[in-house]
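What follows is an incomplete set of chains from the complex, kept in their original frame.
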């Protein structure tokens, strides 16, 4: 019989290729018996080797928000997309604008979103985003009616191939109405509190 | 002072924004066929681009619908009007823009188009700003009120940021569009894949939610419907997969008794109503056949 122990690298490759979801190092360790669990450092080293072995291949080992996954490179899309008759789902501008507001301004209420967009947000959009598990209710604002506060999820980041909110494209800066005051330091992107980002609307 | 000139703009405006837009986004520009950015049409209806606000009131009603759908709301429409003329948001010629905006809104109202309330609210805001702009301004007023356009400018800028952010988001790589997940076959020999348990009540409460959302409860027909009828409908359709037609009596069996006959009959009626089957009878008192829609009887 073959008594050579199976290399950690091979085991990780097997579980990563078989899984449809990204796997965190903790989940990877969990497939080993309690007394044989590899350390995080060992896992990290093996993942690095696996990533290098993808050079020149159609797949890459990628790190996204909820863990590691193999994914078929974007350059392969022209051929791979042909496999399925169904076209990938398209999302409306209304949905993407709502999602962008939730991503950049979280936690945010539906009312806040409507204020920026100037139109009401349909329940279908919120429901679609919740069903895709891209957004979730993270709390409720302590005002009358206790409106739900929405935030994005790891699944949102995974879907858009991001490993954290910091990887989102930078939010455009606002040109000041009173362009005489250029010293305003606007947050480029990730501030969750609206107050910090808003351009002043009157002369101070 | 307020300009009375026509809102007509020149034909050869250059590109007005450098928006990077995902092919996914349904923006007015996307409707252009040849991909040129010369002037953004409002909409393309049956191949005809609408590049200007129509001057007379007649545009085909289906054009209006596309026109309205091209915008995400009054802020989006205003941004379009401003950008289309290469104007700086910070220097909106409020009278001009208001005039254009009103033309559009009036046109829609004239045709009794179902216009979202937000468009009318914006019309009121614009009118208010315009009137404030017309008032003589004392230097000291600036301290209190500032530019009457300030709030609108802030909103437009803020909306534009997120409009851009949405376009950027649309360009990020997406699963099953740009990149693809791998799923390598694994032979589940000893492993039993554990399926989640479902409580019947959970399913019923899910049904209650979806039906109240769709307001289907108000529908008395559905309320009275026997579920065994639905079940039987599925069975009849299923039988018609293997054979192009069934003779009427084949649907009924003596063992089912009276209630079974009623269920089969109701199922047949409902299938006919929903046009899932056709009933055919060639001559009075002749045999009745149940067949798939579109299929032919052998006789």
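Couple of notes before you dig in:
In this document, chain identifiers A and B correspond to the written order of the chains, with residue numbering beginning at 1 in each.
Here is the rule we use: a residue touches a chain if its C-beta (ideal position, glycine included) is under 8 Å from a C-beta of that chain, and two chains touch if they have at least 3 such contacts.
Predicted model, so just to flag it, every value in this text is computed and none were measured.
Stoichiometry of the complete assembly recorded in this file, written with the chain labels shown: A x2, B x1.
The criterion applied here is as follows: only the chains that are shown with their structure count from here on.
Rounded to a whole number, the gap between the C-alpha centres of subunit A and subunit B is 26 angstrom. Across the interface of their complex, subunit B is touched by residues 17-18, 20, 59, 69-74, 76-77, 80-81, 84, 88, 90-94, 96-97, 99-101, 103-104, 116-120, 123, 158-162, 168-169, 171-172, 174-175, 177, 179, 198-199, 201-203 of subunit A.
Every residue of subunit B that touches subunit A in the complex is listed here, in rising order: 24-27, 72-76, 89-90, 116, 118, 122, 142-143, 145-147, 150-151, 153-155, 157-170, 172-184, 186, 213.
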